[in-house]
Every structure is written in structure tokens, then in C-alpha cells.
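Reviewing the structure listed below.
A single protein chain has been omitted from the complex, and every remaining protein chain is retained in its original position.
Take a look at subunit A:
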Amino acid sequence: MGSITLENVTKSFGDVEVIPPLNLEINEGEFVVFVGPSGCGKSTLLRLIAGLEDVSSGSIAIDREDATSIRPARRGLAMVFQSYALYPHMSVRKNIAFPLKMAGLEQADIDKKVDAAANILNLSDYIDRKPGQLSGGQRQRVAIGRAIVREPKAFLFDEPLSNLDAALRVNMRLEISELHQDLKTTMVYVTHDQVEAMTMADKIVVLRAGVIEQVGSPLELYRKPANKFVAGFIGSPNMNFLSGEAAQKHGAHTIGVRPEHLACSRESGMWKGTVGVAEHLGSDTFLYVTLNDGSNFTVRSDGNVDLNHGDTVYLSAEPENIYRFDENEQAIG
């Protein structure tokens, strides 16, 4: 239960094609993350799967059955919205019970399921409050509770953590991952934050302007990015790029090196530069280095590095850690 297949799906708003023909297979029980910059069509894609938007062409199958023209409620999917979309005039209990009430369940059954969901999500103490009296994290949990009581075939999340503060975001990230371990239900999760994608996903789908750039596990994308866009998007801090002469030496149009793969030395190395800012975090040190050809590199090295503003530094990387791209930005080799 819970596989989703998109076949040649397209979506246009008026004359603007937001999603060109797109194929994607989401397997049962997978945690799939759609990631990409703002405006690339992640939400649109999710809403097409949910049935909140009609596809312009192509088909969507859920559990191998065509669902392209089935209305949202009948698709058996539950969605958690970015704004949570809680019903403000209903208590937490009524909010969570709403889908069950609409499904026409007995009141006793509803109460049992709502209590169970509230227990899982630690909401029991707030069950009679209205959404307006809850904190952001609690609202988020109510929204998730409303989704899990329906026992859907798959969960759809649209940037659910973007309204939370940093600390809470880390917590909720863990909670959602744990929820996935417990329920083993398919989850489709949209975010623009590659850290969320890397930490939560079984499978990441990288999107740019409605086009799938690459699909794969977090480490696959990290180790073998298919092109410059994916290489630059996945990994934090971002990959450093060099083009021109330095790249031609390696037989490429552009080369890329991740900050964590750069070694620095005061005496010799592949690229010479000057330290601009040095951030000493204790565990790590981030160096922002301006190379002699004018390009900027970020270097992540261990906490013992004793380099400061204005120091001259030589950077180098192992050959296997240098990513090479051709003039079409595709990876070489």
C-alpha cells in the first residue's frame, strides 16, 4: 500500500508550463523528499499528487490504480500544509476528529483514534484548546495528528517546518523521521532546505524549473551528482567551483571541490589564496578564502587550524574529490 507513479505528468497555468513532462516512481514505504529552489514547482507537483490541482496531461497512479481524475479525499492521501491549515474555531480534538467525522465513523471509534493519535504526538494536555492558543510546534503536531488518524496510503508534507524556529525544526525533523519508522507509510516531503532533504530522505528528488535533475539516495547525490546544479545544491556549505585554466588542467570546463575536501597549508598546494574571514567554531573552522584568480572558496577544516584574516594559504584536494563538469554542466566520468 502506498506506491505512487507519475507518468508524463505536465502542468500549465495558462500559457506557462510549470511542470514539463515528468516521470517519477515512488515506492511503497519510502520517504521521498522533493528539494529545489523556491518557485521550482515542488508544491505544484505535490498538489498534483494530492489532487488539489488537475494535471494538464499525463497520469497519476496510486497503488497501480489510475487516480488521475479521482477527487482528493478518495485518493487516500493525507496532507500537512505549510500554514498547517488548522480549523481555527475547532478544538484540537475536533480538528483531529474532522476527517473521521467526514468519513462517517461512530463517535466511540472517533474518540478512540483521536486519543491514540494525541498520545503518539504528546497532544493530550492541549486536546481541548483552540489552535490559536498553541505554539507553532504544537500546531504542527495537530496538523500531523489530523493526517495520521485517517491512516492514509501516503503522507504529503509541504514545507512543514519552515514556520518553526531553528531548534524546534531539528526536533520536529527527528519526530517526523521517527513517525516514518513507526508507521512505515509512504511519505512525500517537500522542502527547499537541503539539510532536511539529506537528513530525512530515503530518496531525494532534485527539481529545477519543474524538471527532475536527479533522483537518488542522499549519499548517491552527495558522492555522484549528475550535474553542476545538483553538486552545488546538495551539501553544506555549498561546493566550490572553478572554471577556466584551472579546470582545463583537469580536462573539464568547470571543476568543483566540497569545502570539507580541501586541505590547507601555509607552504604549498594547488591553489593559492588569502584568508578573508575565519570562523572558529571549536569543532570546525570555516575559512572564506579569495583565490588569486578572484574566485571565492569556502574551506571546512578541523578546529586546530590557526589561520586568520589576511594570511596567505595554499589549498589542495585529492584527485578523487575533484568533480569535473563539461560545458553543458553535466558531470564527466
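Going forward, a residue touches a chain if its C-beta (ideal position, glycine included) is under 8 Å from a C-beta of that chain, and two chains touch if they have at least 3 such contacts; residues count from 1.
Here is the rule we go by: contacts and distances are computed from a predicted model.
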When one chain of this assembly is omitted, its UniProt record names it as which of these: "2-oxoacid:ferredoxin oxidoreductase subunit beta", "Protocatechuate 4,5-dioxygenase subunit alpha", "ABC-type sorbitol//mannitol transporter SmoKGFEm, subunit F" or "Thioredoxin reductase"? "ABC-type sorbitol//mannitol transporter SmoKGFEm, subunit F"
The one of A:Ile4, A:Ile26, A:Ala50 or A:Ile148 in touch with the missing chain is A:Ala50
For the chain that's not shown, point to the residue among A:Ile4, A:Cys40 or A:Ala78 touching it. A:Ala78
Which of A:Phe98, A:Tyr189, A:Trp271 or A:Phe297 touches the missing chain? It is A:Phe98
Using the document's contact rule, name the residues of subunit A that touch the chain not shown here. 50, 52, 71-73, 77-79, 81-83, 85-90, 98-99, 102-103, 130, 146, 150
